[in-house]
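Complex shown without one protein chain; remaining protein chains in place.
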Amino acid sequence: MTPIAGGVALSLAFGFGLLAVLTLLFYNKYQDQRLFLVGQRLALGVSFFIFLATFILSYQLIISNFDVDYVARYTSIETPTIYKISALWAGQSGSLLFWLFILSIFSTITILQNQHKHHELMPWVIISLTVTQIFFLILTNYVTNPFQPTEADFIVANGNGLNPLLQNITMAIHPPTLYLGYVGFSVPFAFAFSALVNRDTSPLWIQSIRRWTLVAWLFLSMGIILGGWWAYQELGWGGYWAWDPVENASFMPWLTATAFIHSIIIQEKKDMLRLWNMALIILTFTLCIFGTFLTRSGVMSSVHSFTESSLGPIFLFFVFFIMIVSFGIMYTRLDVLKSPRKIESFTSRESGFLFNNMVFVVLCFAVFWGTLFPVISEAVRGTKITVGAPFFNQINTPIGLILLALTGIGPLLAWRRTGSKSLIRNFTFPLVMCVIAVILFFLVGFKGYVVVSFSLCVFVTSAIMTEFYKGIRARKNKFNESLHLALMKIVSKNRSRYGGYIVHLGIVLMFIGFTGHAFDREKEFSLQVGQVDHVAGYEFELLKLTESERPNHYAWISELKVTDHQGTFITNLYPEKRVYFHRNPDINRRQPHSELDIYSTLNKDIYSIFSSIDNDNKTAFLKIMVNPLVRWVWVGGYILVFGTLIALWPRKEK
Amino acid sequence: MKNNKFTLLILGVVAVTGFWISWVSLNPSDEKAMATFVSVNELINNKINKRIKLGGLVKDGSIVISETNQLECNFVLKEGSSELYVKYGRTRPDLFKDGAEVIVAGQYNNGIFYADELQTKCASRYEGDLRNESSYNLTEVLQ
Partner (left out) sequence: MEILRDYGLIFISFVLSMIYAIEPLFMSKLVDINKRDDHNSLKRKKVMIYRQIKELEMEHDIGNINDKDFAKMRDELKKEVSELISQIKSK
């Protein structure tokens, strides 16, 4: 297929989208069932043409048709096939089409899944999803079209190629994972919006979207963690989170989404917090679009984008459009959103959940404040003041620790009211463990936030263990099962709850990793072969310095012997300094790259960077970082995913 | 729980939050927490003393790496027609070269900008990514 077909497919998708929305609006007025079916099918048609356009662009990328501007910019003949495919989301217009692609998949699934359900809600669900598609179709048709032909009056024989910094698996999967999260929230939002318009107060639609919400949340979480992992492995500054505006853009919807996941549990069980939940999902969806906008528009000066474009205003318009329409309709339906039941006691699980929700929102606001600080300060004072990681860390650490504490407290409370007997029974073990921990950590020499953080980790872990213990014991008493069987059964019969506890455990492990950051050490120095230097009690000796010419780059390889302060051999590290496009006569086209080597244990990471080489004197300039406990962040991430999968595991319907 | 207690709780949380955020904003504990982002022109004209963040391009041919210590480097930061002499003494990012888009943070003193932070644009291509480069590898490509 030629690229022209792709452009036409996008235009057709746009046209079908407008028709679908119009038809469904007519259905709302005239209630003719046939109009609904037509509108539904037109909406499926939108997705069909988007699928077509995506396949066409992918095909152009794979066959390396450099007549398409996008293909020429992001691939070359030498680019490995897998990165030709991942180039689909590497550039701006392609990534917007990819967003549309995922949205179309979700829209199609939603429509097909609900052909016999939610008949009253579906029209507005489809309208909502289609309007979102239309927005992105406006962008890909008129602002940045992925099928734009190459502007050249000669035949382009080879393209730009993908930057070697991006040619690794993590960078290939990080954007799609994040998008699956961002886009995933359009479905819960569509249902919530529809329920709002229809004044539907039953918890049935909440039950339907619970899965979607959890899946979207899972992908968002994985996308964020992958981004951190990539930054740590590839970018070479030794950290995984810099509170960069684009990082924050993905973190904010994660915070409101996590709050939402917790509070819909309450709405589903107790029909409370209707208003709050509605506001949360609107906010989450808006933040997802806003997050996509921040990455693209260059409003903030961040490592991801320095310049401005016409994309920004359109995104901003859509963000305001969503908020004004949603909150506007919410205002007119306030009577319906008043929950019939009230929270009865402070020591109830409901109030614990509500409090945790508020803290999530506070944290989100704090991140928002810091991210938009330059814009706010410029508007208020005329000078643009930027804030860096220390600012965010200072504001967010106490809030994060309060959240950690709540993670332990919440599950120990009962619904409606926790009697004092239960309170004592549930809290004794975790509190005792926590106090012991505090004393121990002080004795070891830790101070301040480190003690608080580690002690809370002990507290939460003890609380989670208490819950597992209670569940297992109950089954043993009732059914006389073995420990192993009781554990399997209790988890399998309460997948959301125990899956959730496992997720919390993952978060605890991640906090352990975060706390290790307080003990990071680094040093920059130079070595010639045979020389040694020391960092944080470790000795580094440069054993060898070799050079190698490889297929697409030139490399200087250093061999570092690492021994500890007692002389025990720890490991060898081989950080490299590479130059890609090294044969290019234009020096400025050559791309240097430091390929790190990391020695990672649960205890600490030894992180080595080959910064530069003095070839004349055969001197290697190195940067060594010793980062304790980083591995716990990744382990915690795996546990988080595992717990979510358990919560998602489908039940057999009786 | 009565409505009053509820509302009181929310107001309490809002008040504490507002106070905490304002307090940190006005009293950041780390000197590197905040930096004023100005243009090179403004900096030179007003000789601003606070912690400053600047953006611009590396002037072609201006990168000078010290013979004795490869970590130390000087270069000229160009923004529009204004130029500024910058000193930076830490590991340079891989993408740092002639014409690169950079952001530096540090202090301005006697005509020299002492930077302790240097960032180059992320290789991920989203906005204006090929603004300064000619479009294709024509030297390798023309047949």
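Chains here go by letter, A and B, matching the order in which they are written, and residues are numbered from 1 within each.
Following the convention adopted for this analysis, contacts are C-beta pairs under 8 Å (C-beta built on N, C-alpha and C of every residue); 3 or more make two chains touch, one makes a residue touch a chain.
What you see is a predicted model, and the numbers here were worked out from it, not measured in a lab.
A.B. asks: Touched by the hidden chain, which of the shown chains?
C.D. replies: Over the full assembly, the chain not pictured touches A.
A.B. asks: Using the touch definition up top, pick the residue from A:R199, A:K269, A:H565 or A:R583 that touches the left-out chain.
C.D. replies: That would be A:K269, which touches the missing chain.
A.B. asks: Touching the left-out chain: which of A:G17, A:P245, A:G291 or A:G471?
C.D. replies: In the complete complex, the chain left out is touched by residue A:G471.
A.B. asks: What does the interface between subunit A and the hidden chain look like in terms of residue numbers?
C.D. replies: 1-2, 4-5, 8-9, 12, 16, 19, 32-34, 37-38, 41-42, 45, 48-49, 52, 116-120, 202-204, 207, 268-269, 414-419, 421-422, 425, 470-471, 473-475, 477-478, 493-494, 653-654
Note that only the chains that are shown with their structure count from here on.
A.B. asks: Could you please specify the touching residues of subunit B with respect to subunit A in the complex?
C.D. replies: By the definition above, subunit B touches subunit A via 1-3, 6, 10, 13, 17, 20-21, 24-25, 28-30, 32-38, 53, 55, 69-71, 90-95, 97-99, 101, 103, 105, 119-131, 135-137, 139-143.
A.B. asks: Within the complex, which stretch of subunit A touches subunit B?
C.D. replies: Interface residues on subunit A, with respect to subunit B: 72-74, 76, 90-92, 95, 151-152, 154-161, 163, 165-166, 171, 236, 295-298, 301, 303-309, 311, 342-346, 351, 358, 362, 365-366, 369, 373-374, 383-388, 390-391, 394-395, 398, 524, 526, 584-589, 591-594, 609, 611-612, 614, 619, 621, 623.
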